[in-house]
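With one protein chain held back, the other chains of the complex are shown just where they sit.
Up next, chain A:
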């Protein structure tokens, strides 16, 4: 279970680095909007990439509670687990 989460986190960080720049340090606590300057449009496009990467559906309503990298990774992990 933890391995699954770590796998999600690693892949998510890879996508985030493409958006924010390879030199930016990303940790689970990193704030997506305030620290990575990912605006709402970029975040929605990122979600489509993630849906394809993990073959899941992420309703954008669920993003209302997401602020950090960990929270997004956790959401993806939960949806992925429900599917399995």
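As a convention for this text, a contact is a pair of C-beta atoms (placed from the backbone, for glycine too) under 8 Å apart; a residue touches a chain by one contact, two chains touch by 3 or more; residues count from 1.
In this text, contacts and distances are computed from a predicted model.
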Just by its UniProt name, which of "Amino acid ABC transporter permease", "SoxXA-binding protein SoxK", "Serine palmitoyltransferase" or "ATP synthase subunit a" is the chain not shown in this complex? "Serine palmitoyltransferase"
Since one chain has been left out of the picture, which residues of chain A touch it in the full complex? 39-42, 44-45, 47-48, 51-52, 55-61
